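Quick notes on the structure that follows.
What you see is the complex with one protein chain gone and the rest in place.
All chains are identified by letter, namely A and B, in their written order; residue positions are counted from 1 within each chain.
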Amino acid sequence: MAASKASRIGEEIWKTRIDKVNAELVTLTYGTIVAQLCKDFEDDYPEVNRQLDKMGYNIGLRLIEDYLAKSNTMKRCSNFRETADMISRVGFKIFLNITPQVTNWTADNNSFSLVFDENPFADFVELPDDGRAQNELWYSNILCGVLRGALEMVQMQVEAHFISDVLRGNDTTEMRVTLIRYIDDELPPEDD
Amino acid sequence: MSSLPSSASTGKESGLRVPSNGKTIYHRPINRTKTSELSQASFAFLFSEMVAYAQKRVKGIQELEHKLNVQGHSIGIKLLDLLLYREPARTQLRPQNIVALLHFIKQNVWLHLFGRQADRLEKSTDAEKPDEYMIIDNEPLVNQYISVPREMSQLNCAAFVAGVVEGVCDGADFPARVTAHTVGEGEMWPGKTVFLVKFRSEVVEREAFLAKS
Partner (left out) sequence: MKVASKGHSLFRIDNTRRVWFSNSQDKIDILETNSKAETRFMVSPSWPDTLNLTLVSPDSRTVFSLIIINKAGGLIYNKTFHEGGLNKISTNDYLVLAGTFHGVHAITARLNPVKPVAPPPTPGTNEPPNRPEPSSGLEVLETENFRMQCFNTLTGTKFLLFTETTQTNVDVTIKRIYDLYADYVMKNPFYSLEMPIRCDIFDRKLLSYIREINNR
């Protein structure tokens, strides 16, 4: 499917099929989740990153059904480039009303970046000024887990992680997504 | 706003790095997201995971409700300031009595978070309990997709919203305990919820004292 068509679909679903709530309810709720994790794990930020990824994974396993139902998706993507476009232009569009840029593809078409010009989770967020958070915490790490969980349910094993974040003082917010393998294309091992 | 030099507004030198364009959250107009929208599904999934996470770390229903309450509390404190700031200058005053505060919660807070006012506000009819008030929501948005299992029927996940209300009360210097209770009303409002606001005794005393003067 062409990227422009994916955009139209995403727009259309966002306009007609999505129940909306005030954006700040979502932003504040995400904020309180991260703050609670920082408290529970005593500002062990690498552990907070892991927990956020895990929570995202749990969400992704469920969210995919909502994605498929809302987008009325009946066919799977024919290649990983199409998957990337659908993630950005339909997935991010209908859940967060943003369409991160899909860019920086590797030559083998197995790895790309999502560059976020906007990130509703991080609106009005400033990391703790403790000399560590800006080096260790990936504030929006839940999104990596969501992608991992959601794609696993449609038989794609991916790896996702942030490589930069404006909250850390970087100029962009960028996530790397890499396809490890298509899960269903493997035959069970032969008995010898 | 955009011409502010970075970190000058905070008074003390910030140790945080900022992007090379110098933009920080202080350059963002605070009303920018006032009316923007996100999908309810995103909220529902986050909230669901918040409940599931809390549930793994507690022993009983009371403890679970307390955890949710705490997570809402910090939101309430922030919302009080944010919503008052957005009021026109002449109504920016903090609520100065119990009824004004509860109206602010029923109207402004509910409208902002849930897109509609709470359904009713009541004072306890029990003369022994002059410190108790009730905010009633026929269909709490946070519970829209949640079916509480029978063995946990005492639980109401709107404890999170009770925490928000408690945060607003505490922030306004009307310290209170707020709890959420399901009072289902047949087929029509099976999830009807009462937020019981119990003010600390000094709040009621202060109010009585101010009324006399």
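Here is the rule we use: a contact is a pair of C-beta atoms (placed from the backbone, for glycine too) under 8 Å apart; a residue touches a chain by one contact, two chains touch by 3 or more.
Since the structure is predicted, the reported quantities are computational estimates derived from the model, not experimental observations.
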> Which displayed chains does the hidden chain touch?
Replying inline: A, B
> Just one of A:11, A:66 or A:136 touches the chain that is missing; which is it?
Replying inline: A:66
>> Please identify which residue in B:18, B:38 or B:51 touches the non-displayed chain.
In response: B:51
> Per the definition of touch given earlier, which of A:1, A:98 or A:153 contacts the omitted chain?
Replying inline: A:153
>> Under the stated touch rule, tell me which residues of chain B contact the chain that is not displayed.
In response: 41, 44-45, 47-49, 51-52, 55, 145-149, 152, 157, 190
> So that we can see where the missing chain sits, which residues of chain A does it touch?
Replying inline: 61-66, 68-70, 72-81, 107, 109, 153-154, 182, 184-185
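Criterion: only the chains that are shown with their structure count from here on.
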>> Residue numbers of chain B touching chain A in their complex, please.
In response: 14-21, 23-25, 28, 30, 32-43, 45-50, 52-53, 57, 70-72, 74-75, 78-79, 82, 112-115, 141
> Can you name the residues of chain A that touch chain B in the complex?
Replying inline: 14, 18-33, 35-36, 40, 55, 58-59, 62-63, 66, 70, 94-97, 120, 123-127, 129, 131, 134, 166, 168-171
